[in-house]
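Only one protein chain is missing from this complex, and each of the others stays in its spot.
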Amino acid sequence: MSRYIARRVVASLAIIYIVISLSFFIVRLMPGNAVSALESQLSVQGMTTQQIDAQVNAIYAVTPKAPLWRQYFTYIGHVLEGKLGRSIINQSETVLHIIANALPWTIFIVGTSLIISFVIGIAIGSALAALQHTRAAKAVSFVVSVLSSIPNYLVAIVLLYLLADIHPIFPTGAAYSVNVTVGFNIAFIGSVIVHGVLPIAAYVITSFGVWALGMKGSAVSVLGSEYVRAAESRGLSRRRLTQTYVGRNSMLPQVTTLALSVGFMFGGSIFIETYFSYPGIGYQLDQAINSRDYSVMMGCFILITVAVVVSNFLVDLLYPLVDPRIASPGGARSVADRRAEGTKAMPVGGSTA
Amino acid sequence: MSIGRGEPASGAGTSPAAGLARPILEVDNLTVTFGDGPGSVRAVDEVSLAVETGDIYAIVGESGCGKSTLAYALLDIIPPPGRVTSGEVRFKGRSLSQMSRGELNRVRAAEVAMVFQAAMNAFHPVITIGAHVDHTLQAHPEVFASRSEGREYFRYLLNLVRLRPERTWDAYESQLSGGMKQRVAIALALVLKPSVVVLDEPTTALDVLNQRLMIDILADLHRSLGVSIVFVTHDLALVAELAGRVAVMYAGRLVESGTVDEIFASGGRRHPYVTALTAAIPTVVGAVSDVRPIPGEVPNLAQLPPGCRFSPRCALAEPICQEQEPALLQDDRGHLVACHVANRLLGVPSK
Partner (left out) sequence: MRDLVSRLGAFWKDLWRLSKNDKGAMVGGAVVALYCVVAVIGPYVAHLSRVTNPADAYLPPSLAHPLGTGPLGQDILSELVVGTRPIMEVGILAALMTVSVGVVIGLVSGYLGGFADSVLMRVTDVFLTIPGLALVIVIASLVRTSSPVVLAAILSVTAWAGLARAVRSQALSLRESDFVEAARQQGLPLRNMVGRQLLPNVGPYVAIHFLLDVTGAIYAEVGLFVLGVVPISGTNWGIMIYLAMGQGALFTTKSMLYLFSPMVAIVILQVAFVFFTRVLDALFNPRLRVQ
């Protein structure tokens, strides 16, 4: 067990390291080198070379004149210390500060959406599996497949159009109203909830179907498996059958998908938060892209990846609790292994029915 | 600790006609249909048979002939979309279809137990063998005075199937070999002291040594527990060695049923399919050239030939065989054959 955890820790750290390196090389080596762009922009503003170097160093956490390898190590060192540089647009703000302000909102929206859609999806999926071959189940399956094939940003646009602009029931943006005082009070919490409804709805509408169809698929195959028939032949109660024999095993693949969908939802936050002007990581990333604020951009990207790696790691840790085979020596398969089989179940904007 | 159920059976493999008491398990004109509408398929088609107390009863057929479905029907656990469309299964004279779910659950395992084909997949992969036993005992509190008594009996059964109880109880199925799983499955099926145990292909997935062991264990269990055994197989060697009575199925229908002697004795009145099946068994001493495989394939249940289902592959087929489905006719000893030609040759009178 401890070997299993140690391996997951090492793998997670390796991926974080690779992503930090990737973000360095993306900014430095992509066409339209961001650092030289900034340099020429500053020299147009009439700065001296020293001033420019100092400024570039502050923003990108690199020394432009140094050889590439040295820049690389300086950058890695800075990132590990939490120095992600400063925003180009608002140079008094550190990237870390921007991210720290944005992250809780994204976690709030993504976490709430994930829980709601998981619960709804698992319930619907179980019902679909129990009632398979009935007309109602087929109709519900159809609706669910359609909903889960719709790109989430289109749902966001429709929600915005219908419920915020044309019929102004919900606010069109921000995380809470300007009229409330931030703190632990009812007005603030109420405002946060009202502002979160549409973004959360956009996620839930497009993602509960993925859970429902995944759950239905695995429950149907578990229902068809020999050991369920064997348990039935031993006269076990219906409750014992559905909970211990069918339910538990059908949930296993869904737990794996949980980690995968965190990544997907964080990615999708760029669309959803942008449309709802919701001040999370995705919104900051979009703002940074539009203003070519590369240091904020890469900071957001690193953060999104770290969030995904951490959630994968958590699922890896929790998985042995539901499936004891993992902890046994022969059966150590990581989430990545299982996910490869599950990729089919989590395509962008669609899923296999 | 009480071991075994009541007195031992009144002699294994005794003549079926001898039992005047009702058969313990009766299948009466049973039809099981998969799907509905024009695409539906009858996996079991108007099959009748009777298992007497203490019988070892074999149901024989090639794969896809409906014999496993018949076995499932004995416990009313036919997987959807299959369902019984006519006829019934009676346990001690009571129809399963008339039982409430609670009654049915009491009959399952406590009276009629099942060991599945591919017992490898018969266990929940993420709970221990012991948990399987506990769940089963918990579902049938009436069988034992206490849980520990039930566990104690399971340990006794593990010894009977030649497994070490202490190593089996906390194991997950993935930690057991195929042969071990099969034996645990049998012990688990017997833990509630059923009067009948149904085994689906008990030896198919096993290697030769384990097959031998399995035959010994089954004969042993039959002797020491007095349990009636129904098993489904395509392995005629197993049938010859173990069974007292045999029913042969072809494409969903019963084509012949009788004692093991009637089926295997040469020269008797037999269905040509059964003759062909016995000719298709290789023997260790005989030459390979003596083995005659049956030409053609088992028909697709969705596209059955007209008349007798075996007629396209049958060496004796006559025009009538392609027109009329032969009836299952009985001689005075209770030996049943469904074949126009065989029944006429021996002049068996129509019912």
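Per-chain numbering from 1; labels A and B assigned in written order.
Throughout what follows, a contact is a pair of C-beta atoms (placed from the backbone, for glycine too) under 8 Å apart; a residue touches a chain by one contact, two chains touch by 3 or more.
In this text the structure is predicted, and so the values were computed from the model without any measurement.
The chain omitted from view is touched by exactly one of A:115, A:154 or A:322, namely A:154.
Among A:176, A:266 or A:319, only A:266 touches the chain that is left out of the view. Per the touch definition above, the residue from A:41, A:74 or A:145 contacting the chain not shown is A:145. By the touch definition given at the top, subunit A reaches the unshown chain through residues 11, 14-15, 18-19, 22, 26-27, 30-32, 34, 142, 145-146, 148-151, 153-154, 157-158, 160-161, 165-166, 221, 224, 263-264, 266-268, 270-271, 274, 285-286, 289-290, 297-298, 300-301, 304-305, 308-309, 312, 336-337, 339-341, 343-344, 347-353.
Here is the rule we use: only the chains that are shown with their structure count from here on.
With centres set at the average Cα position, the gap from subunit A to subunit B is 53 Å. Every residue of subunit A that touches subunit B in the complex is listed here, in rising order: 132-133, 224-227, 229-238, 240, 244-245, 248-249, 252, 322-325, 328, 330-331.
Residues of subunit B touching subunit A in their complex: 72, 75, 77, 79-81, 101, 104-110, 113-114, 116-118, 121-127, 132, 135-136, 138-140, 172, 174-175, 185, 188-189, 192.
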